[in-house]
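On to chain A.
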Amino acid sequence: MTAGLMAYMLISVTMFGLGIYGLMERRNLVGLLISVELMLNAAGINFMAFNYYLMPDKVDGQIMTIFVIGLAAAEATLFLAIVFAVFRYYRSINVEKVDHLRG
Partner candidate 1 sequence: MDSLPLLSLILLCPVVGVVTLFAVPDHKATVVKWVSFTVAAIAMLLSLIMFIGYDRGNAGFQFVEQYAWLPGLNSTYHVGVDGTGAVLVLLNAIVMLTGVITSFSVQFRVKEYFILFLVLVTGVFGSFICLDFLLFFIFFEIAVLPMYLLIGIWGSTNREYAALKLTLMLLAGSGLVFAGLIMTYFNSAVRSFDFFALKEHAALSPDMQNIIYPLMFLGFGTLAAVFPLHNWSPDGHVAAPTAVSMLHAGVLMKLGAYGVLRYGIEMYPIGAETWRTVAAVMAAGGVVYGALVAAQQTDLKYMIGYSSVSHMGLVMFGLAAGTSYAVSGAVFQMFSHGIMTALFFSAVGFFYEQSHTRDISAYGGLARKAPWVSICFILAGLAGIGLPGLAGFPAEFMIFVGAYEKFPILTLIAVPSLVFGAFYMLRVLQRVFFGPEAGHTPEIRDLSFFGGTARVGLAALIVLFGIMPRLLSDVIAPYAEALFK
Partner candidate 2 sequence: MSELLQIKLTLTTVLAPIVSFVLIFLFFLRQHAIARWVSLLGITTSAACSTMLLWSVDSPAHHETVSLPWLLPGDINFSIGLLLDPLSLVMLWIVALIGTLVQMYSFSYMEDDANQAKFFAFISLFCFAMMGFTIAPNLFQSYVFWELVGLGSYLLIGFWNHLPSAATAARKAFIVTRLGDLGFFAAILVAFAGLGSVDYAGMAAGKNSLWTASLGGLDVATWTSIGLFLAVAGKSAQFPLYGWLPDAMEGPTPVSALIHAATMVAAGVYLLARNSFLLTVGSESCVIAWEGIAAIAMLTALMSGAVAIVQNDIKRVFAYSTISQLGYMVVGIGTGAVVAGMMHLFTHAFFKALLFLSAGAFIHAAHSNSIQDIARAGGSRLKVPMYSLLAGSFALAGLFPFAGFYSKDAILEHLLVEHHYIFLAAALVGVLVTSYYTFRVIFVMISEKGDGHDHHLHTGAWMVPPLVLLMIGALFSGNIWNFAVKHWFSIKHVEHGNAALITALVSSGVALIGIYYSWRVFYKKSSADPMEKMKGLANVLREKWYLDWSYDKLVHAIYLPFTWLLNRIELRFVKGALDGIGTACMNVARGFSRLQSGEVQQYFGLMLAATAVVILLITRL
């Protein structure tokens, strides 16, 4: 016996919402990365849950999760590299200071 789909979805949405909050609130690039990871993770949960409850015969959702994880890894790598570069350039990783694209 497991919890229903709704429970998983609620967890997922909550985690996603926390990610959004973090993304908006953090001033630090690394903090942003953490929030993004949370959001990706929430998406992963959704994929898993939908796969299990709606089409248990297939594994497409699980494969998507793997892709999400893989992409998250790639993204994290690049992101961290960018953090390095930004820091070298601005001596800061505060996103409020990094606004050279301001119109």
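Please note the rule applied: a contact is a pair of C-beta atoms (placed from the backbone, for glycine too) under 8 Å apart; a residue touches a chain by one contact, two chains touch by 3 or more; residues count from 1.
A word on the picks: all candidates are chains of the complex that A comes from, given by their letters.
Quick caveat, the model's predicted, so the values are computed rather than measured.
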Worksheet item: Which candidate among 1 or 2 is in contact with chain A in the complex shown?
Response: 2
Worksheet item: For the complex, which residues does chain A have touching candidate 2?
Response: 20, 23-24, 26, 32, 95-96, 98-103
